[in-house]
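What you see is the complex with one protein chain gone and the rest in place.
Entry: chain A
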Amino acid sequence: MDIFLWVVVPYICLTVFVVGHFWRYRYDKFGWTTRSSQLYEDRLLRIGSPLFHFGLLGVVGGHVIGLLVPESWTAAIGVTKEIYHLVAVVGGMIAGLLVLAGLAILIYRRRTVGPVFSATTRMDKVMYAFLAAAIVLGMWNTIAGSILSVGGHYDYREGVSVWYRSFLAVQPRPELMADAPIGFQLHALVAFALFALWPFTRLVHVFSAPLGYLTRPYIVYRTRDPQLGTHRPRRGWDRVQ
């Protein structure tokens, strides 16, 4: 069971994530968009969307540090366990609260503003459920695990993080995850489900974050598409160059 949950499922989800994105990009470039609903409603979005997105950038940053940076590295540059813990909990709480507040506003907006609701696809709703569940469980882990110490103290940097790195290194150690508190286990499972859904939702827009805009020239010139007609020539019928 442990192997199924902490080896098989994560790898399946990761595969779906990678292959799914590849497939979506090939098949559906036209559908690859933020699907913004700002045209319909502005007032709530103006507050909710920046709260959510900037908060989420913090959350993602926190996860990168927490999961990918081994404890020995931070110890090597002189960060003690207590300091790390304090920074992580305070930073995580702030970012998490921003995200939660933003998400609450955005979901309220999506449900109550008629045009926005009618532009919501089934996939959006499923995605929202998983996203909200992952965020709430994550907050719960921070509050219950780190602040209130419900069910005893648990240092994820010696459990979940090590498992995650072993997972990425393709030498999975499922026993580390099996020993983790139920909150962390659920958070991880929901997150992996979200990764599997990712390529089929509007979340793909994360991967088109337009950082190239900072360096490209303002005006783009392109010559007319050399492709012949609307369809690609069949194999063996390419034009002579």
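In this section, a residue touches a chain if its C-beta (ideal position, glycine included) is under 8 Å from a C-beta of that chain, and two chains touch if they have at least 3 such contacts; residues count from 1.
Assume contacts and distances are computed from a predicted model.
The protein name that UniProt records for the chain not on display, among "Xanthine dehydrogenase family protein molybdopterin-binding subunit", "Sarcosine oxidase subunit delta", "Monovalent cation/H(+) antiporter subunit G" or "Nitrate reductase subunit beta", is "Nitrate reductase subunit beta". Of the listed residues A:F17, A:Y40, A:Y84 or A:Y128, the one in contact with the hidden chain in the full complex is A:Y40. As for the chain not pictured, it touches chain A at residues 27-42, 45-46, 49-50, 52-54, 114-115, 118-119, 121, 123, 200, 202, 205, 208, 210-214, 216, 218-232.
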